[in-house]
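Below: one structure in structure tokens.
Of the protein chains in this complex, one is absent; all others appear in place.
Presenting chain A:
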Amino acid sequence: MHGSCPQLRSVSQLPVEYVLENFQLNTNRANSKRPRTAKVAKIRRKQRKCDKAFVPVQPTAKRAKTKENSVDSNTSVFSSSSQSSGVSAGSDAGNGRGSEKQRRGVVGAETGRGTAENETATATTNAGRFITSDLIKTVNSKQKKGQSPLDATTNLQLSDCLRTVQKLAIELESSDAKDGSDANVNSDADASSAVMSETGCRHYQSYVKEHSYDTFRVIDAYFAACVNRDAREKKAIHCNCFECGSYGIQLYACLHCIYFGCRGAHITSHLRSKKHNVALELSHGTLYCYACRDFIYDARSREYALINRKLEAKDLQKSIGWQPWIPTAKETNLLLANARRRMVRPNQTIGLRGLLNLGATCFMNCIVQALVHTPLLSDYFMSDRHDCGSKSSHKCLVCEVSRLFQEFYSGSRSPLSLHRLLHLIWNHAKHLAGYEQQDAHEFFIATLDVLHRHCVKAKSEHESKSNSSGSGSGTNSSSSSSSHCYGQCNCIIDQIFTGMLQSDVVCQACNGVSTTYDPFWDISLDLGETTTHGGVTPKTLIDCLERYTRAEHLGSAAKIKCSTCKSYQESTKQFSLRTLPSVVSFHLKRFEHSALIDRKISSFIQFPVEFDMTPFMSEKKNAYGDFRFSLYAVVNHVGTIDTGHYTAYVRHQKDTWVKCDDHVITMASLKQVLDSEGYLLFYHKNVLEYE
């Protein structure tokens, strides 16, 4: 649940699109279906193509064996090399000449284009000439030694492969330059490499001096991150352990000769016997030095590897996989300036703080505890993502919450006073002002609303500042913020808390369905007896939700004009969930206000720790989503409808629950949490979608 930095970035960017996409559904439902099906069809088509190609894999593999004298996957290199070395040497001599010609062609082309490229590209062109002679030398020397029958063929390909990789990289660069988006990334990488100065070990340095980066680049592009279909094919056919023939979970490729071996004995015995040092781990593309007995990190190789990863992502139409966090120059300086580190261990209390009761403010305290323990919200605030105009920051609730997070995680154990937060709420949500007891649910909604408004305001101020720097458009910002229509917003509150409710009204006369969508922040559930289904009282949260999403007959008193048959008819109405937010909060309506009596319903409602919301979705058959949720906070009310006290159970760390009762924080068991009455239940999505 706790995401690391790079992940976090993507999490908060993508749900936006996800949300937006679903808002567009609002306007045209039929339309939205099209792109998805088109995409599916495209993928299908692609797969089919692959399937067709897959059928002859076996024969090609066999052909490859005879034609290229490649190693049988089940026999060892050494046994087969003795029989085939003669043949391979002969055929290679011929092919070697051919490739030399080809290579010259490449060098020419490269130099022609060289001026347009940046530093790395010119470096390769300069090196190009050198490689030509160099490679042939290695081809020859290897033939003499007869190290491996695959050598010759793969060395032949090396030039072609290198050409492909370079060409692809250049294409990628130019397309990036057009977009202009990756310019920052590149400069970041440059800065970081300057700061980090990772140069591998001395063995790797001497390896690079002798062999250049080309072998690494090609092996990485073909066997670690397969940059195109050809590479995947080559990997599928050739890339298995030369010792045991397995396609192993972790294969290493020797960078001195052509040799694949499983992790452990297979690759190390090769490296030892051949006195080769550098190998590439193929599932993650990490360099390994046998002389150091360690993995090594080299900035330049990493750049090439990143290019290959980008190419792979582009070819497979996927997002680039997980990348290690490399601090930028700015981040490095920050880390150096703040030398003190705090490590979070299990059973640590960091992140927990009691809150003083300022006179019947327990309704606020319990909501603040629940909000502070919302993983996505803490990710947002702990990474300092809120950027407010400095002038109004004392008026901004988001800034105040941001400050609260700093206080919670400062390590201090003394209880905190929320007077500033309370004051801000009083100013912005007038109905909550005063020293009376308030409803925690009302406070929660009001807080989300104010946070949402302030996020929008901060963003529009920011935009107007950056758009017209210093033209004094302060007055415009307020108008633009009001034009932000509710729901189409990508502020952190809407990203985390906003879901979409679908209500279908079915006309009883013509069965015409009219569908409307409404955004929601929480789901309020009735606990009283049902009037229609024989007076059943719900006993579990699931019961409540089933009741909530059940088709409801609107009765003869409430006839609605049907848009299809243009007449007033009786109809049924049914709610379902169109989209779910990352955090779903359920409000159990324990306080009943009716004309006759105001009362609190204290009946026990069983609620689960984890549950799947799929049955309540509008599109149940949609297999794309994962709607599993986990409980992370429960707000309880003890007392009567007029007076009482609020406490909260929050999940502090995985499987650790604490009870927050104003300034007192105690450990709690899961049983205690589940046995509690429950007023507000907060559930967090288990799996965050990236699209």
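As a convention for this text, a residue touches a chain if its C-beta (ideal position, glycine included) is under 8 Å from a C-beta of that chain, and two chains touch if they have at least 3 such contacts; residues count from 1.
Definition applied: contacts and distances are computed from a predicted model.
Asks: What name does the UniProt record list for the absent chain among "Enhancer of yellow 2 transcription factor", "BET3 family protein", "Geranylgeranyl transferase type-2 subunit alpha" or "Protein SDA1"?
Replies: Hidden chain identified via UniProt as "Enhancer of yellow 2 transcription factor".
Asks: Check the options A:315, A:552 or A:619 and report the residue that touches the missing chain.
Replies: Counting the whole complex, the residue in contact with the absent chain is A:315.
Asks: In the full complex, which bits of chain A touch the chain not displayed? Write them out.
Replies: 1-4, 7, 44, 47-48, 50-55, 57-58, 225-226, 232-233, 235-237, 239-240, 246-247, 264, 283, 293-295, 312, 315-316, 318-319, 321-322, 345, 654, 687-688
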